[in-house]
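Before I ask anything, here is the structure I am working with.
Yeah, one chain of the complex is gone here, protein chain that is, but the others are all in their spots.
Chain naming follows the written order as A and B, and within any one chain the residues start at number 1.
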Amino acid sequence: RGNQFYSPLVEQIAKDYHISYEELARIPASGQNGRLKKSDIFNYIENGRPF
Amino acid sequence: MSKYDIIVVGSGPGGYVTAIRASQLGFKVAVVEKESLGGVCLNWGCIPTKALLKSAQVFDYLNHASDYGLKVEKADKDFSAVVKRSRNVAEGMSKGVQFLMKKNKIDVLNGNGKLLKGKKVEVTDKNDKKTTYEADHVIIATGARSRELPNLPQDGKKVIGYRKAMTLEKQPKSMIVVGSGAIGVEFASFYNAMGTDVTIVEYLPNIVPVEDEEVSKQFERIYKKKGIKIMTNSSVESVDTSGKNVKAKVKTKKGEESLEADIVLSAVGIKTNIENIGLEEVGIKTEKDKIQVNDFYQTNIPGYYAIGDVTHGPALAHVASAEGILCVEKIAGMKVEAIDYGNIPGCTYSNPEIASVGMTEKQAKEAGYDIKVGKFPFSASGKASASGAKDGFVKVIFDAKYGEWLGCHMLGAGVTDMIAEAVLGRKLETTGHEVLKTIHPHPTMSEAVMEAVADAYDEVIHL
Partner (left out) sequence: MSKYDIIVVGSGPGGYVTAIRASQLGFKVAVVEKESLGGVCLNWGCIPTKALLKSAQVFDYLNHASDYGLKVEKADKDFSAVVKRSRNVAEGMSKGVQFLMKKNKIDVLNGNGKLLKGKKVEVTDKNDKKTTYEADHVIIATGARSRELPNLPQDGKKVIGYRKAMTLEKQPKSMIVVGSGAIGVEFASFYNAMGTDVTIVEYLPNIVPVEDEEVSKQFERIYKKKGIKIMTNSSVESVDTSGKNVKAKVKTKKGEESLEADIVLSAVGIKTNIENIGLEEVGIKTEKDKIQVNDFYQTNIPGYYAIGDVTHGPALAHVASAEGILCVEKIAGMKVEAIDYGNIPGCTYSNPEIASVGMTEKQAKEAGYDIKVGKFPFSASGKASASGAKDGFVKVIFDAKYGEWLGCHMLGAGVTDMIAEAVLGRKLETTGHEVLKTIHPHPTMSEAVMEAVADAYDEVIHL
């Protein structure tokens, strides 16, 4: 699962959208210390998964 | 002319906390205050009411001592001593702020502040002496006061606001509380415990109307059991203070009723302090009684900021403080994250207490979520039984799809200290699973959170 910690909610959403940990790692994170938030992952999905 | 990095106008939990954080960040700071340090919260709000409510709680214990195997011969309250204790606590806190100002090398400018163009603040002291100060950043934190309704003018004697309600010389025999938000029901709780005959008049269909409907309903049942009269869907049309008592005409769904009481407490919300502080002169925009700001509390005029009750968002002390901290951290160039107004806890320190965060069941449904709801009543909790505090419950709401914790609603003893778990959990974007697998200590009231989550997923043990 890579070296990054993902919140349980982000993990659930990623699972649902079949987003791998490699892909998750590319999503820009807006939380402190690079924490990836629900809003980040949904922004990414809405933008058509550009990375 | 003295020059500061930051001048904060108003020293409530918005203003004084802002000043301290700014000083920590290396700014030279002054705070302008025309009354007492600490603002409404410390002097006329959060703190003195909690002191009154503590006396009420202890009095309640005295009156129910035999439930605990104890004997009391003659329990009584000394109303003026109760009020005096509350004032002492408030004064102590205000002195504490004074100490904090000194410790953080913050100048306190006593007097009425008015904004001038060019990031200047004119301070008029009690001898009408005017001094002008300059700053790089001016932060408005002038807060709010009790809102007056045209048909409920406060005379400070028989029709009163919150300040008078916490400093009455004599305990009223009867009281009509208009409005059932946190402030209204807290006073209702206090005066009912003291033995005053209390009637609550609420315009909306439910008391504590911002809460989840189940909380409101259960709370209403408990209040009624305590002997508090509750009139919902009702509004006070007019008051007549000419006689010995107050007479209030109340419009209900069934028609007009006439009530009589020693005192009417108007607790229908707040009015911001935005008049005569120079907003127009500087050109700062307001909207619906609030100063308009962006995510970082900047007004439309560069160098001027506003935080706390004077801006949009819930009028709560912890919100005012958080906004102020964020505002100055942004000024200091720190990487900050905007406040998530969806994750602000709201608490009512009545008996029983109410605490909640996030969406109510209704809001979650209206937002289109497919939800899982769980509920655990304290009547099934071992700790609640041992403590004689079986009223209330914890209710949790999850998104069925991803497991997001959409809302948490608590009613019961001590829940205002328990809601932090839900706020942190939501901040960390937990799902129900992690809460369920977080081992809560036994026997505690907090186990009810875990059990409510279990109930949402049909795994509850003690139901």
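Criterion: a residue touches a chain if its C-beta (ideal position, glycine included) is under 8 Å from a C-beta of that chain, and two chains touch if they have at least 3 such contacts.
Here the structure is a predicted model, which is why all the values come from computation and not from measurement.
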Which of B:A165, B:I270 or B:A322 contacts the chain that the document leaves out: B:A322
Residue numbers in chain A that touch the chain omitted from display: 5, 7-8, 32-33, 35
Missing-partner contacts on chain B, residue numbers: 13, 17, 20-21, 24, 41-42, 46-48, 50-51, 53-55, 58-59, 61-62, 65-85, 89, 92-93, 96, 100, 316-319, 321-322, 325, 337, 339, 343-347, 355, 380, 382-383, 385-388, 414, 416-421, 423-425, 427-428, 430, 434-435, 437-447, 449, 458-459, 461-462
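Everything below uses one rule, namely that only the chains that are shown with their structure count from here on.
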Euclidean distance of C-alpha centroids - chain A vs chain B, Å: 36
